[in-house]
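Handing you this structure, nothing more for now.
With one protein chain held back, the other chains of the complex are shown just where they sit.
Chain IDs A, B and C follow the sequence of writing; residue 1 opens each chain.
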Amino acid sequence: MLMKVTPFKELLDQYSFVLFDSYGVLKNYEGIIDGVAETLQYIRTDSNTYRILTNDASSSPGRLSEKFKRGGLEISDHRIITSGMMARSFLSTKTIEGKVLYLGTESSSAYVLEAGKERLSAADYAPDMLDEIGCIVFLDDEGYDWHHAMNTVVNILRKRSIPTIVANSDLLYPVRQNEVSIATGALARLVEQVLGRKFIHFGKPDVQMFAHAYADLQEGNPDLQKQDILMVGDTLHTDILGAIKFGIDTALVLTGNTTEESLEVAIGSTGIQPDYVCHSIAF
Amino acid sequence: MLMKVTPFKELLDQYSFVLFDSYGVLKNYEGIIDGVAETLQYIRTDSNTYRILTNDASSSPGRLSEKFKRGGLEISDHRIITSGMMARSFLSTKTIEGKVLYLGTESSSAYVLEAGKERLSAADYAPDMLDEIGCIVFLDDEGYDWHHAMNTVVNILRKRSIPTIVANSDLLYPVRQNEVSIATGALARLVEQVLGRKFIHFGKPDVQMFAHAYADLQEGNPDLQKQDILMVGDTLHTDILGAIKFGIDTALVLTGNTTEESLEVAIGSTGIQPDYVCHSIAF
Amino acid sequence: MLMKVTPFKELLDQYSFVLFDSYGVLKNYEGIIDGVAETLQYIRTDSNTYRILTNDASSSPGRLSEKFKRGGLEISDHRIITSGMMARSFLSTKTIEGKVLYLGTESSSAYVLEAGKERLSAADYAPDMLDEIGCIVFLDDEGYDWHHAMNTVVNILRKRSIPTIVANSDLLYPVRQNEVSIATGALARLVEQVLGRKFIHFGKPDVQMFAHAYADLQEGNPDLQKQDILMVGDTLHTDILGAIKFGIDTALVLTGNTTEESLEVAIGSTGIQPDYVCHSIAF
Partner (left out) sequence: MLMKVTPFKELLDQYSFVLFDSYGVLKNYEGIIDGVAETLQYIRTDSNTYRILTNDASSSPGRLSEKFKRGGLEISDHRIITSGMMARSFLSTKTIEGKVLYLGTESSSAYVLEAGKERLSAADYAPDMLDEIGCIVFLDDEGYDWHHAMNTVVNILRKRSIPTIVANSDLLYPVRQNEVSIATGALARLVEQVLGRKFIHFGKPDVQMFAHAYADLQEGNPDLQKQDILMVGDTLHTDILGAIKFGIDTALVLTGNTTEESLEVAIGSTGIQPDYVCHSIAF
């Protein structure tokens, strides 16, 4: 199972279209990863086309684009596909009778507003509002007290049968070297377990974001084939599994969740096998 | 949570495009459900368009079409979308080095051949073939001895890190009134648990089949909107959850897994709420 | 599966020894349940002997005895067996190198002190104390900020491989009519899932508390047989399952988690079948 490490530049010659995960591929807790700006610059002047696929519902693509810019990366918002956008699309197509109770910061709740729905922060909920709520959305792990908000959600869902969606199913995210924080997906899963229910989850490894990116790329490239696309990620069970399931090739980079030391154990224990391994996307 | 029962014909006036689950909606253990032939006849002469979405990898759409015909239903194979097709598509786009070991009948293995891959039945596997296997596929619960085949798969996967796919994740299927059989999805899950791995699953509630149907319908109807489509199924956690996740409306029928008596408990305990409930698709 | 309801007094004639769960059997959110004081009075003057088995690590038996007294029940502390006592026993027999980090109120931490260990509240933890911690204990859902404490535990356990114990594995507890609160067991499980680990759990349905009660009763009754003991509880998957596993008979009461309406569905869906069903322990 020893995997050869491939220089990322070689892969750019083989695949015309590249999908990048964001955290652990383009940036980490210290900022933009060394060499990433140069690689994206090369891609733009080359004939390659790319998109960013990120399990993130904390901010809109516009905000994420601004953050990249502050870090020195020019990535226009139309290139950024978030799991929050999948949730927004669900909210806008489904008939929701009542307000959307959200768990997250005000920034994250933009996805609710953009779907044309009325929002209510879990932080502002009081028991007499029970009948006003038509849907619950987990967007971010910040912006509310966990104790209050999770007990709120549990008690609402014991009395009302309303759709509950999880706009980012990640369990952890890194905040500093060697330090992580529990993510909104883990809070949602706690509530699911306590109630014995399954919520509606968005984000990788679900294929929905890949299907969205594919449809998006297809617009400008009607002859697009799945064989022309490479997914680049740092996490086996989201980035790589989702891409395998969607049927496109995959490259795992070692600048995030998976390290050179943990690589073999991680692949062996999950059985999720990327097509390539690269140290990073830097040349 | 008391749900009003809606006559199915009313829904045909509201939605131009209908997706039907097969088992429990069109047919059951006794054959074609009463009134279904008339409804499909009505749909064909009306302006409605429909597709069948079935978690089935035991037979090709052509064979399923023939079976419907023998039961008195004219459903051409291009209207039938199976989870086996999703697996076939995966197999044909991914580079597989070696043979595809399949668990299923010879009929089910057509999906492997159609993907252009070499097949080997788990029933014919011997330990000296270990290095010839490039992929494992769960297609059907018949065609092999469970004891031998599952031990075979466990021992291969302890030694080789190769992709393993589950072409139908259903846990049970009905065989007679009040009698069920363990389905291939349950066998795959046993192996996953024993190995601590996650395989690649196809079929509802995954959105992939819905995305396929959507793209298919879009070809003839470029102005198609998700709001124009209704999914009709008998199972909350596959048909209805998948459609909710894809963002289309849903009708639950009471001719299969969910009965009038179990309806409220089922919705309450899962939190999966269909938009409509119909006794059946018969008028 | 229709179960006959048995008057509790009849059971007292058949079993010389009775084990009671506390919450939902003796008391509820409003206080002591009607008729319970009279039943316990009858038991004391009769030849029956009893113990209380409670999944509770928030207070010592002495404190719980005082609470019962304030509610009008005379139950001496030696009759009360808590899951906190199981955790205390673990802590006192195992060599722990360093402090015990606890999640709970100061009252709950008495179990740590009584085990002769040094305690540190998760609320007071700072990252530079990492190497001082030798064990982590989930005792109660109060006494700390969930966000801070759970992130603390996750980050400690990613760096240090130390025993982590859960002194009460309950997921929910009732706080008012129709209102519940997430219990410490659910918080522990969130951390387990996020880390992919299994902690050491105490409390029903584990048989340890039953074994403790049995050994305790045996001291005064050397001829004690399991057939002489009845467990009385309101919860199928803790009280009844644990007692079935330990091999003693069981009576389910309808004054707590299981109601007359939910009885059949609860038994049918779990397969956990009590020997008797009683409205309450009141005569």
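Note that a residue touches a chain if its C-beta (ideal position, glycine included) is under 8 Å from a C-beta of that chain, and two chains touch if they have at least 3 such contacts.
The structure displayed is predicted, hence computed values, not measured ones.
*Asks:* Using the touch definition from the header, name the shown chains in contact with the chain that isn't displayed.
*Replies:* Even though it is not drawn, that chain still touches B, C.
*Asks:* From the list B:L171, B:A215 or B:A282, which touches the chain that is not on show?
*Replies:* Of the candidates B:L171, B:A215 or B:A282, B:L171 is in touch with the missing chain.
*Asks:* With respect to the chain omitted from the figure, which of B:Q14, B:S76 or B:N151 is a touching residue?
*Replies:* B:N151
*Asks:* Would you write out the residues of subunit B that touch the absent chain, in ascending order?
*Replies:* Subunit B touches the missing chain through residues 141, 145-147, 150-151, 154-155, 158-159, 171-172, 178-182, 186-187, 189-190, 193-194.
*Asks:* So which bits of subunit C touch the chain we can't see?
*Replies:* 1, 89-90, 93-95, 157, 161-164, 195-202, 206-208, 211, 226-227, 237, 241, 244-249, 267-273, 275
The rule is simple: only the chains that are shown with their structure count from here on.
*Asks:* Quick check for you: compute each chain's CA centroid and the global CA centroid, then name the chain with the smallest gap between them.
*Replies:* A
*Asks:* Need the most distant chain from subunit C, centre defined as the mean of C-alpha atoms.
*Replies:* Comparing chain centres, B lies farthest from subunit C.
*Asks:* When the centre of a chain is set as the mean of its C-alpha atoms, what distance in Å lies between subunit A and subunit B?
*Replies:* Here the centre of subunit B sits 27 Å away from the centre of subunit A.
*Asks:* Could you tell me the distance, in whole angstrom, between the mean C-alpha positions of subunit B and subunit C?
*Replies:* 44
*Asks:* Counting only residues that touch at least 2 other chains, which ones in subunit C make the list?
*Replies:* Residues of subunit C touching two or more partner chains: there are none.
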